[in-house]
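Here it is, the structure, as structure tokens.
Only one protein chain is missing from this complex, and each of the others stays in its spot.
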Amino acid sequence: MKIGLFIPCYVNAVYPEVGVAAFKLLKSLGLDVDYPLDQTCCGQPMANAGFEEEATRLALRMEELFATYEYVVGPSASCVAFVKENHLHILENAGHVCQNSEKIYDICEFLHDVVKPTQLQAEFPHKVSLHNSCHGVRELFLSSPSERNIPYYSKLRDLLNLVKGIEVFEPKRVDECCGFGGMFSIEEPEVSVCMGKDKVHDHLSTGAEYITGADSSCLMHMQGVINREHLPIQTIHIVQILAAGL
Amino acid sequence: MSTKHAIAGARFIADEAQEKWHDETLWMVRAKRDKQSRLLPEWERLRDLASAIKMYSNSHLDTLLEEFERQATANGAIVHWAKDAEEHNRIVYDILKQQGAKRLIKSKSMLTEECEMSPFLFLRGIDVVESDLGERILQLMGLKPSHIVLPAIHVKRQAIGRMMEEKLGTEPGNYDPTYLTHAMRRHLRDQFLQADVAMTGANFAVASTGEIVVCTNEGNADMGTSFPKVHIATFGMEKIVPDREALGVFTRLLARSGTGQPITSYTSHYRRPPKGSEFHIIIVDNGRSDILADADHVKTLNCIRCGECMNTCPVYRRTGGYSYTYFIPGPIGINLGMLRNPKQFADNVSACSLCLSCSNVCPAKVDLGEQIYKWRQKLDDIGRANPEKKLMSAGMKYLMERPVVFNMALKFAPIVNHLPRFMVYNAANAWGKGRELPAFAKESFNDMWKKNKVK
Partner (left out) sequence: MSSKEEILARIRQHTRTRYEMPDLTLDAITYEDKVHSFVEQLKAGGGEAHLLRPDETWDEVIRSYYPDAKRIASNLQEIGCATFNPDELQDPRELNGTDLAVVKGLFGVAENAAVWLPKQTKHKAVFFIPNALVILLDRNELVNNMNEAYRRLAEADYDYGVFMSGPSKTADIEQALVFGAHGPIRVTVILK
């Protein structure tokens, strides 16, 4: 099982420790994981802003980078969802049959559905509030969307249950958007900030010390609100918890 | 780089108390909807069926509409066909003129709003009276609805009370909703009794029986049609359902989705006019037949106008219906506005964080969020792309297609962390409104990997 680690642009630039944790976590589970050098971006920011064709060359580049890997695994649900859902037709328009779409996984989804570890070494004696990010929930189905009448499940919670000492909470509006939305955050800044504040306060009301989730982009947005408002909570990517102590 | 929606939305948010109330009240409706939907184990199956029935009926409009006309005519109704808004309004006016009617009592209909029928009739001397309580309040206040199911959700009781003091002589300072509602009941009772002609929309039109079905909680459609000798019912042609069995699916979904009730108080079936009365039915196209050819957006015709996509939309809840430039707000309104006139209504396309909650609550499974994504791809072609976003996208494209440049940029990026605050958060920096920027890492993941630091 040869895994190519997919490190999205902003994780590369702002949260390299999330990438490191993802690598260590996969490695610790005895997996053959490699990072194809010089990755940049999957093209989601441009596409969500309305310039999908600007993602074409980036999608093609990702195809080349990961051509020899059996799985592509990344610590960012939204970017993974974009490759899975949108590279397919973007590349079709460019006359290329997308391979990554079939083999790409968010790291939580990959651990939960493919690797299926029964235990982890991690210990994290803290209260955390789960951030069920929109694309993680409604595109990758990492948890049951609150709109649907299907039995509750949460792949993130299942994984966190393997961590010693952790207490997991969820906000009241369990999977409402945090208001990031890529360029939405700067095209409609007041709305985006309002959503961000509401979301952080919902997480705060659980009594948690940390907000955790599978999407660094949402966490980045909420951390921006937390820092501006000096709120007593921090964000941490879920792989950093799962890899704690490695 | 703000769209009209972003500007109007910011204004709505500036009144923090009002914004919070609006958000929480509509969230409560969403929560009621969740509760109702979970009482039915077959909920998701019902959504699948509703969508499949609509896919069938909207791809068989030619045969179903003709069947409807045959049945309705056999029932004694008079069926009219309207290509567009103008023809629709003309048909209504001609019926009124023929009757010598001066007063039209009408229940809530998004279609008559779409056709801008009331102003058309007012100009011709017809007194159009809205009979839905919220709509009547707005009419007396000179305002437009801000939600398709909860039209006056943006108006506070004090404002309603003050208007009623002035126009209906209610007790000064009495803003109790029960008092005001019952005062409105008395006022509208007179209107019902004095009307010459009644008009309703239709939630469903049944092809096999030629009947139309109207759902209300107030009973205003039924009161309205109980006294005049003429009833005009109007519907957009996608309201057609094949038969009564199909109604079983939709009547289980509509109110549960829209208001979180198991059913509306009244689900009324109009089939034959009473003896000596006339029943006119208008089938309206007004652009719908064009949507049939648009593969990306044909599913908007599945919409049953329950309004739940507004209640669940985190942007709508925080910005209110007036922040949108199309008369139908929220996710469905963004899409319908673009279908109506993409250049004119492009400002609404920014009102979406692509959270996809709307697509998941929709009882007829309209892919609302996915369609908004598709509209964004078309903005550049119609000359309505945001120039700053376009520039940023092009810049990102340039950078991301050149890993060497990107990696170099990341090397120098941490310098940004040390820039003086005023340079980072100047007025042009939209992110800086309410948020701190993330700090760039001293070393990127790519660099760490190259230096063999990732182990």
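Each chain carries a letter (A and B) given by its place in the written order, and its residues are counted from 1.
Everything that follows uses one rule, which is that a residue touches a chain if its C-beta (ideal position, glycine included) is under 8 Å from a C-beta of that chain, and two chains touch if they have at least 3 such contacts.
Only a predicted model underlies this, so the values are computations on that prediction, with no experimental measurement involved.
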As a test of the contact rule: which chains in view would the missing one touch? B
Full-complex contact with the absent chain, from B:72, B:246, B:309 or B:430: B:246
Just to verify: which one of B:23, B:114 or B:132 makes contact with the chain not shown? B:132
Using the touch definition from the top, which of B:298, B:409 or B:439 touches the missing chain? B:298
From B:82, B:372 or B:385, the answer for touching the chain not displayed is B:82
Chain B, residues in touch with the chain not shown (by the definition above): 25, 28-29, 39-42, 45-46, 48-49, 52-53, 55-56, 59-62, 65-66, 69, 81-83, 87, 131-134, 137, 150-153, 156-157, 160, 177-178, 180-182, 184-185, 188-189, 192-193, 217-220, 222-223, 225-227, 237, 242-249, 251-252, 259, 261-274, 283, 285, 289-290, 292-293, 295, 298
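Everything that follows uses one rule, which is that only the chains that are shown with their structure count from here on.
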Chain centre separation (chain A, chain B; CA means) in Å: 32
Chain A contacts chain B in the complex at 7, 9-17, 19-20, 23-24, 35, 37-41, 43, 45-52, 54, 57-58, 61, 134-135, 138-139, 145-150, 173, 175-177, 179-198, 220-221, 223-225, 227-228
Flag every residue of chain B that touches chain A in the complex, lowest number first. 1-3, 5-6, 9-10, 13-14, 19, 23, 27, 34, 37-38, 40-41, 43-44, 312, 314-315, 318-319, 349-357, 359-361, 373, 376-380, 385-386, 389-390, 392-394, 396-397, 399-401, 403-404, 406-407, 410, 413, 430-431, 433-441, 443-446, 448-450, 454-455
